[in-house]
Structures are given as structure tokens and as C-alpha cells.
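Removed: one protein chain of the complex. Kept in place: all other protein chains.
For subunit A:
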Amino acid sequence: MSSSDMSDLDAHLEEAKKRIMNMPEVPMGQLPPHLQRQRTRVFCGSDAPTNTESIQYSGAYASMGVDNSLRLDQFIKNFKVEVIQIKHDVKPNYEYFMEFDMIGIDAALANAFRRILISEVPTMAIEKVLIANNTSVVQDEVLAHRLGLIPISIDPRLFEYMSENDTPNEKNTIVFKLHVRCTHGRLTVRSDELMWLPNGSGFAMETDTYSDKKSNPKTYTSFSCSQDSLPEFCDNPISLTHSDIIIAKLAAKQEIELEAHAVKGIGKTHAKWSPVATAWYRMLPEVELLQEIEDQLAEELVKKCPVKVFDIEDIANGKKRATVARPRACTLCRECIRGEDWENRVALRRVKDHFIFTIESTGALPPDVLFTEAVKILEDKCERILSELS
């Protein structure tokens, strides 16, 4: 190696040393900003999202002296809920929904709540249909299926589950009657034709000819008392959430006579017991302008966005500048970062631990009660898998 090479190398090393010395110091126990950002944000590029995983492993940053474990007290300190809106309009819009933010939880928990809301919170739904007469064009089994899907507005916590060997009684069954006959023309049968029978089934069971038919024939339910004499129901009779659901259409001289028995169940068994129309969550969108976007470009940006995330503000001497006005509305359609150079101007991200949760109830319980029920169910599950380990 020649001496000139040597001095070249020395100079190079010296240069490198200087660079290292001039780098900003990262305090111990703290992540450098770019890693912190990767840990807490999902990056949305024009081709694909990156850093989508949630980094939970306690030793993920052990080499940098950063403890990534999460203790109970930290969780309690950081966790926050913000209710955005609750709607309880029964008529005429039937809006039963709620939107709220949960900040400081992991996707695993948010997803557990979603799963429980959809498939494990109980409601009442029509399970058994006794058809006495059906001359309509709707087949018996189709009719029974349609009836099953009608939401009943009754608190399921007032009822018990009916297991296989139980007899239907006032604690576990609600009975509805439907008797319609079309005399002339056409008739649309809607859900308000379903009548609640607080005394249980009115259909007599077929019994031996010798049993005394006159005194109280045995019916399909054995109610010990009338449901409307119970304190829970005497003030608010059991009804359906919607009175205008079309059940069937009848032509002249067609008739439907049936009895529907509703029982308690969960969405895992059949979707008709699901208490929510749906429940979903999304992470909070974060939109950042990486450079000043002015005049023509600003107008172009505002025009690009279909959900109007950006606005224009006037700055000095007649210039205009783009601002991020409504980041929450962003659907991450990535329209704003499409095309030449736009990815260097706008950054789209999602906050990993901020969930915008939406619950649409079918009307049996208000959405906020549904959520607390879901949390209770998850707590019960935890207690159960702990206590039964021995």
C-alpha cells in the first residue's frame, strides 16, 4: 500500500469519526425517532403498507437498552376512551349506533371485542315455528327462516338459556302468534302482525283421546304465570324492533297461521342471534404534509382527495397553502400520493394503538350496553380459563 493511499484512508477515517461525533445523541431508554415511528405507525406507501405488525415482544429493543414490556400500571395510565357519538333514534330511521375511540390498546384486544360482539353476546330470536296453516307461496322452511331473522327488542338478560331437556316456560321462551288471511286482492304481511302471547302457546298438543280435553289442554309451552304479570314486562310489553319488515305476500284466499317461539342464543350458533348489524374498527389515519404545498399544487391536492381531507388557507401576499383539515375522514385510498413526486409531499400513516370502534346494534340492547357486555364476557372467559386450570 502506498503512502498516499494510507493518508487517504486516514483522512477518510477521520471524516467518519467526525460524522459519528456530530450525530445527535439518543438518550438511554428511548428509541431513536425513526424506530419510534416504525413502532407506533403503519406506513401507507403508494404500492403497499409497511410496518403493519405490532411489536409486542418485551425484548424487541433490548440491544438499545429499551424495555418494550408493558406493565399493568402503564396500561392504565395510557388507556383512554373518547365517545364520538351515540344514536338511539328508534323511529323513523332506526339508527342504533355508536362510534368511540379507544386509545392505548393492541389490535388483539380490539379484535377480541369485535369477535365477541358479533358472535358471543346473547339475544333473543325466533327458533321454533309451529305452522298450523300456510297456503302462501312462501314455503314453510323459508318462512321460518325469515321469521328467525327478525330482531326482537327485548333485553336478553331477563331470560335464561333453554337447553335440550328444558321445557319451554315463561323464563326462557317468548311466544308470538301470526294469523293473517287475505280476503281479496293482495296482502303484504309485515312484522307488526306478529302478536306477543304473554300466556304462552295457544296450540293444544295432540294427546290421548281419553285425557280430559275440556279442562286446560296441554300446549306446547308450560308457562306457570303470564309474562305480562312479571314486573319486567308489565310496563313495557315485548315487541319487535321494526314494525315494517315484510314477512310474506298473500294473494286472495291465502292464509298463514303460525306460532313462533323465540329463545335465547348466541351468534356462534346462528347469525340471527347476533346483537349487532355489524361491529368494526379502524385505526386512526394520520396525514402529514412533508413540505409546504402552495398555489397550484395545493389546489391540485385538494381536488385529488375524494373525502376532502385537505383545505386551502390564504397566507401573506396572495399565496395559498394546503392544510390537513380533516385527517379522520381519510380512507387511505392513496389517491393523494398517486402520480409523480406526490409521495415526497404527503405521508399517510395509521396510528397503531388508536382504534375508532363502531357498533351498530339491531335494537335488543343499546350499543354502549353491548360493549360493556362484551367486556364482561371476555372477563368471564379469562376467569374461567384461569380457575379451571388445576
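Following the convention adopted for this analysis, contacts are C-beta pairs under 8 Å (C-beta built on N, C-alpha and C of every residue); 3 or more make two chains touch, one makes a residue touch a chain; residues count from 1.
Please note the rule applied: contacts and distances are computed from a predicted model.
The chain that is not shown, which UniProt protein name from "Dna-directed rna polymerase ii subunit rpb11", "Vacuolar fusion protein MON1 homolog", "Histone deacetylase" or "Transcription factor IBH1-like" does it carry?
"Dna-directed rna polymerase ii subunit rpb11"
Among A:Gln56, A:Thr278 or A:Thr331, exactly one should touch the missing chain; which is it?
Reading the full complex, the residue touching the unseen chain is A:Gln56.
Quick one: say which of A:Ile105, A:Leu258, A:Cys305 or A:Ala364 touches the chain that got left out.
Selected residue, touching the omitted chain: A:Ile105.
Kindly note down the residues of subunit A that lie in touch with the hidden chain.
Interface with the chain not displayed, on the subunit A side: 56-59, 67, 69-72, 75-76, 79-83, 86, 100, 102, 105-106, 108-109, 111-112, 115-116, 120, 266, 268-270, 368, 371-372, 375-376, 378-379, 381-386, 388-389.
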